[in-house]
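All protein chains but one are shown in place.
And now, subunit A:
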Amino acid sequence: MSYRELTWQGLWQNNPALVQLLGLCPLLAVSNTVTNALGLGLATLLVLVGSNITVSLVREWVPKEIRIPVFVMVIATFVTVIQLLMNAYVYGLYQALGIFIPLIVTNCVIIGRAEAYASKNPWHHAAYDGLMMGLGFLIVLVLLGGIREVIGNGTLFDGAELLLGDWATALRIELFAVDYPLLLAILPPGAFIAMGFIIALKNGIDRYLEQRASKPVKEVTRARVTSQG
């Protein structure tokens, strides 16, 4: 698979959050602000790249029968590293994300990529795949965080200093002041509803592109009965 193809797959065609619907638990739980979303997205991205490289490097020596435990051990190691790093350098965010940092171990995106791609491909492809999948996840996470923060709180980048240091307080944008926040957007149901709309939007764009691409063809030679596999 070419790098171009990997980029397209990770960011759009096979986006882990919008198409594979993997890793929904952290996606829905911590996307209540942009800052939290960005923090968890970056952590997941780093773990994904690290575990993909490692799994790809050791793929010749891991027996098929015990590959899953090995993958989990690799992932858990990277998660522990990230967790300790976050504890040391971004303590405020570490506290805000709480249990969801260790829970990255159970994020299906990571083990899914290890199993489906990294264990069958050379390490540089695996690293790039991890990067693109992680970015795809990160973008959706931040988008969802942005939507929920704007609707629920009227702000963007609230608390960014937890992640980026003190200068980031200037990033905080107050779009409108709300006396009574729309709590639902901040609470879990808001995540599900917003996620549904994002997926619908993605499918709508796909359909629009498909229609536009197929428009010039007037003559239908055969009816396609199976989906494009």
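Please note the rule applied: a contact is a pair of C-beta atoms (placed from the backbone, for glycine too) under 8 Å apart; a residue touches a chain by one contact, two chains touch by 3 or more; residues count from 1.
Convention: contacts and distances are computed from a predicted model.
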Checklist outcome for this item: Not-shown chain resolves in UniProt (candidates "Ion-translocating oxidoreductase complex subunit D", "Urea ABC transporter substrate-binding protein", "PadR family transcriptional regulator" or "STAS domain-containing protein") to "Ion-translocating oxidoreductase complex subunit D"
Next on the checklist: Just to verify: which one of A:66, A:170, A:183 or A:209 makes contact with the chain not shown?
Outcome noted: A:183
Item to check | Options A:62, A:150, A:173 or A:193, residue touching the unrepresented chain | outcome: A:193
Checklist entry - In the complete complex, which positions of subunit A touch the hidden chain? => result 180-185, 187, 189, 193, 196
